[in-house]
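What follows is a set of notes on a single structure, which appears directly below.
The other protein chains are all here in position, but one chain of the complex has been omitted.
Right, chain A next:
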Amino acid sequence: MLQINNVNTHYGPIQALHDVSINIEEGEIVTLIGANGAGKTTLMMTICGDPQASSGTVTFCGEEINKLNTPDIMRKGLAIVPEGRRVFSGMTVEENLFMGSYFRSKEEAQKTAAHVLELFPRLEERYKQRAGTMSGGEQQMLAIGRALMSKPRLLLLDEPSLGLAPIIIQQIFDIIQKLRDEGVTIFLVEQNANQALRIADRGYVLENGRVIKTDSGANLLTDEAVQQAYLGG
């Protein structure tokens, strides 16, 4: 579904990604783990075309997307829940959700919204409330809901558990699995490697902008080097 081939990404003179290749098949949960500054978010954003890869290709559903600009890429059927959630804090939950379906018809969007509110009953309670006044967990649910409003085939999640209470993290991970069961392919970037690898079909380990290891989630979970580096021994 998504093929990243030998992608290099630069911020000015600094190279953040080195020949990264990642392959995501339809219906999978694939996770990318790595330390702070390894380039996880850069990789996510490179898929979205912001920044654009300086070389290499990103192919989504057979179409090369790495030369497109960001809004065009995001209309192809992928959506992102960015690092730090980035909900529109001055807008209501309702308005935030419908920003996610901006380019879809109103009827389709209404249908998707009903489904999103079913997944996150909490958002229905807060429907007319401004997003900036909600808790971090609720904002994360909103960010995921907003991404789902475009009915993506591939959902990119950048550190959805960051800064949340353990019980909320569990809920978020449950939702991610539920989404996969509904047919959404998931690409999950996490520092919380333990939990991410448990639900992932496959995982990649990123270090200093390079993919240093890839295997099934279960194998990475028991891999000694991975355990030492990312799972606290």
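In this section, a residue touches a chain if its C-beta (ideal position, glycine included) is under 8 Å from a C-beta of that chain, and two chains touch if they have at least 3 such contacts; residues count from 1.
The rule we apply is simple: contacts and distances are computed from a predicted model.
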Missing chain's UniProt protein name, "CoA transferase subunit A", "SusC/RagA family TonB-linked outer membrane protein", "High-affinity branched-chain amino acid ABC transporter permease LivH" or "Alpha-E domain-containing protein"? "High-affinity branched-chain amino acid ABC transporter permease LivH"
Would you mind spotting which of A:L17, A:L32, A:A53 or A:I80 touches the chain that isn't drawn? A:I80
The missing chain sits against chain A at residues 48, 50, 70-72, 74-75, 79-80, 82, 86, 88-91, 95, 98-100, 102-103, 132-136, 139, 146, 150, 163
